[in-house]
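This is the structure, below, for whatever I ask next.
In this view, the complex is presented without one of its protein chains, the others remaining in place.
Moving on to chain A:
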Amino acid sequence: MNVASRRQAAPGFWLVAPLLAVMALGFNLPLVLMLGKSVVGESGFTLQHFVEIFQVPAYLKVLFNTFRIALITAVCCVLLGYPLAYWLRRLPSRWQLLALAAVVIPFWVSILVRTYAWIVVLGNAGMVNRSLLGFGWIDSPIAFLYNELGVVIGTINVLLPFLVLPLFAAMLKIDERLLRAAETLGASNWTAFWRIFFPLSLPALAAGAILVFILTLGFFITPAILGGGRVPMVANMLDLLVNHLPNWELASTISTVLLGVTLVLFVMYLRLTTRKEEA
């Protein structure tokens, strides 16, 4: 590093140094110590815990199931979020503000409250089932909750803004003139969208989807409340291993695997978002 650039970096660095120190000592160090337990056995260094999680089918199945639910959630968020962001972009700005507020306000409500609210809405004695029964459209209540469907609905509800807001911001940056230029060259609305607009919004969409995927991997409250103990996810298994058994070595091994996968995904996320900014 040359002198000039160090001078440039210095003032900023000293401003964030206290925060960095707090993060390193208060968060990163305990995290590393905790993860360190994954390679410590009764007689020093060992990989037995890693062997164990890859040999016991239950752990693998829970990990696999977590990734599957994360994938379903990410895909559903894309399918719901993309049209929503596109619609938001085309609204007159006053309505835009109102619609954005509707997207953001749930952020201010506790995730616990929002999750319990689904019981009131979708339960056997909930609004939806009572209405459907009242209209005579169904004979017995539909099981929305205490299965994978319930967990996915609850998770999408919490995570949709994480996809919509950055995607909307990225869509605003797309130059309207490019679309008009395409039209003057004879492209239909449909062609202009698919060949110009969609490719330009794709990096933000992919980044948002990966973000939703990563956040779903760590979901605890939603599967605990809406899964009825029948939708095993990795955070709930960690709760069991840390608080009830307690088997911290195995818990930290599973956490290490999860962290590894998350870091790989995060690198992908960074690639996508930085490439977008360069473009």
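Keep this in mind: contacts are C-beta pairs under 8 Å (C-beta built on N, C-alpha and C of every residue); 3 or more make two chains touch, one makes a residue touch a chain; residues count from 1.
In this text, contacts and distances are computed from a predicted model.
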{"item": "Missing subunit (named according to UniProt) among the choices \"Extracellular solute-binding protein\", \"ParA family protein\", \"HTH luxR-type domain-containing protein\" or \"Protease HtpX homolog\"", "value": "\"Extracellular solute-binding protein\""}
{"item": "Omitted-chain contact residue, chosen from A:Pro11, A:Pro57, A:Pro92 or A:Gly186", "value": "A:Pro57"}
{"item": "From A:Leu88, A:Leu145, A:Ala192 or A:Val234, residue that would touch the chain that is not displayed", "value": "A:Leu145"}
{"item": "Residue of A:Ile174, A:Ala187, A:Leu200 or A:Ala224 in touch with the missing chain, whole complex considered", "value": "A:Ala224"}
{"item": "Missing-chain contacts mapped onto chain A", "value": "56-58, 61-62, 119, 123-126, 143, 145-146, 224, 228-230, 232, 237, 240, 242-248"}
